[in-house]
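I have a structure here, written as structure tokens, and I will follow up with some questions on it.
One chain of protein is taken out of this complex; the other chains stay put.
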Amino acid sequence: MKYKFHQRDVISILDFERDELEYLFETTDKILDSYIDKKMHLLDGKIIALAFFEPSTRTRLSFEVAAKKLGADVISFTSEESLSISKGENLADTIRMLDNYSDLIVIRHRLEGVAKYAAEIAEKPVINAGDGKQHHPTQAMIDLYTVRKLFGAIDGLTYGILGDLRYGRAATSFIYGLSIFKPKKLYLISPEALRVREEVLELLKNRNIMYEEKYNTEDVIDQLDVLYVTRIQRERFPDPMEYERVKGSYRVTRELVKRGRRELKVLHPLPKVNEIDYSVDASEYAAYYIQAKYGVPIRMSLLILILGGDKL
Amino acid sequence: MKYKFHQRDVISILDFERDELEYLFETTDKILDSYIDKKMHLLDGKIIALAFFEPSTRTRLSFEVAAKKLGADVISFTSEESLSISKGENLADTIRMLDNYSDLIVIRHRLEGVAKYAAEIAEKPVINAGDGKQHHPTQAMIDLYTVRKLFGAIDGLTYGILGDLRYGRAATSFIYGLSIFKPKKLYLISPEALRVREEVLELLKNRNIMYEEKYNTEDVIDQLDVLYVTRIQRERFPDPMEYERVKGSYRVTRELVKRGRRELKVLHPLPKVNEIDYSVDASEYAAYYIQAKYGVPIRMSLLILILGGDKL
Partner (left out) sequence: MKYKFHQRDVISILDFERDELEYLFETTDKILDSYIDKKMHLLDGKIIALAFFEPSTRTRLSFEVAAKKLGADVISFTSEESLSISKGENLADTIRMLDNYSDLIVIRHRLEGVAKYAAEIAEKPVINAGDGKQHHPTQAMIDLYTVRKLFGAIDGLTYGILGDLRYGRAATSFIYGLSIFKPKKLYLISPEALRVREEVLELLKNRNIMYEEKYNTEDVIDQLDVLYVTRIQRERFPDPMEYERVKGSYRVTRELVKRGRRELKVLHPLPKVNEIDYSVDASEYAAYYIQAKYGVPIRMSLLILILGGDKL
């Protein structure tokens, strides 16, 4: 199985087979069991380039910590540099530069397809740390791994996926990720303007994943094992009044989750702003801080499998 | 004594006892004697998070150098990230993220009390690298250590503390730090608008520290062993004319210091703009460049004592 990861690009969660993800999760288990508190030297002498054209503190720092815990060095842009690159030279030349300087490139960009384009230019492996509105494969890996840790399996559970399902890349990647497993049912909960795109629904149909679109979490809360929450941004609404009208319905409160099953777990890719009430944070339902703890070990596993070959 | 530092938060210089500071200074002596030019591996595998919500090149870099000389890795925000965090998610979630990613958090923030709040949330130790208008404990440690190196002791000396004593956290922390020792006398020299706050004077009274408030350095220059200079910012004055009227009186010139005792030493936490005339820089009185050299070893000691336990 190791050879399937060796020097591989990671562009979309859909590029992965179920057994590949399971191998990644088992590797992550090993890291959490035995290595997370030590500095491993598996990637000594390697250089990881973090090319964040769109800022993301959590994702950037978690890759940086993962790389450093493995002994690798990290290079990255300053804010001003990423801005001036965006305005100046063509992206291909920037990718060539990073390909020249590093052993692996982690890229994040506002625009769809940039990670794939970078992977075509670079000889070194490229990891997509989020681009466009669909793909954030390492976040999906973290989210799936979290479910597996909380429930022992990803299959057979009922999921509510809440928020901006149209433009939110974490939500879309999670849906894509679930389609690789056998969930019992997905409830796709969003306002009209932020419905899941047709191509995603097509994929669910093709893969025989049961789903239903909903406007309200209240209607399904008692059926859910997992409620995956993402933010609804005001700017997405053509009519601001429409945003004001619906925003309350997509806020997760203590009252809401208490109407759920006892086993219900609330996930969120973070950062959250006010889409989850603070009163939920300290409850048994909140799993997003646990989820956040898997960012580093999942990314460590991925870096080891891609760069380190058979050394673990 | 070591156990008193182990995994400890450093929020205010007032949290420290005299013997604790002396232990820290002795550790710093050892580092300067034997280790400063080598890479020590006491903190190999540790990750130090530098969370500077308010920029400070010197303080940030001196923590970074201290950490790296000890073998630790460092993570920090880009300018754009610290800005977007300030606007976006709640501070508690940011602290939880850093707590998750690192072994120790160094924090700097414009607002009073943020370091203490961070320490309450984080399981890992938190060092205050300056918050609000009162607390900058590691700067006070450097300043006290500088006096101890220059004069052999902190007790028994006469200090002039000059500048913005109302809003300047370095000056206030130095006054607090001196209150832990037995100075002969403190002259607190500032314009009316930037007087020491009442609570600081109360503390000096309670600790039986002799002090006197002054408007002019000229009046006391011949009595001082140490003149601690800080900047007076125009923006602090409600009336700009008042600033123009007084600013000359708080500028340290060669003429001024030559009227002092031969042993007089001028300290400044740096960076300075124009509050000390360049002609003073090359004189025997100037001790601020020496003082600056103690930033790294003091912070190395602190990191070792907090994280390294008994390994030195």
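Labels A and B are assigned to the chains in the order they are written; within every chain, residues are numbered from 1.
As a working rule, a residue touches a chain if its C-beta (ideal position, glycine included) is under 8 Å from a C-beta of that chain, and two chains touch if they have at least 3 such contacts.
For clarity, every value in this text was computed on a predicted model and none was experimentally measured.
Student: Which residue, A:Glu17, A:Glu81 or A:Asp222, contacts the hidden chain when the whole complex is considered?
Tutor: Answer from the full complex: A:Glu81 touches the omitted chain.
Student: List the residues of subunit A that touch the chain left out of this view.
Tutor: Where subunit A meets the chain not shown: residues 44-45, 47, 73, 75, 77-81, 84-85, 88-90, 93-94, 96-97, 100-102.
Student: Could I get the residues of subunit B that touch the absent chain, sorted low to high?
Tutor: Residue positions of subunit B that touch the missing chain: 38-39, 55, 57-58, 60-62, 64-65, 68-69, 78-80, 270-273, 289, 292-293, 295-296.
Assume only the chains that are shown with their structure count from here on.
Student: Compute the distance, rounded to whole Å, between the mean C-alpha positions of subunit A and subunit B.
Tutor: The separation of the two C-alpha centroids amounts to 41 Å.
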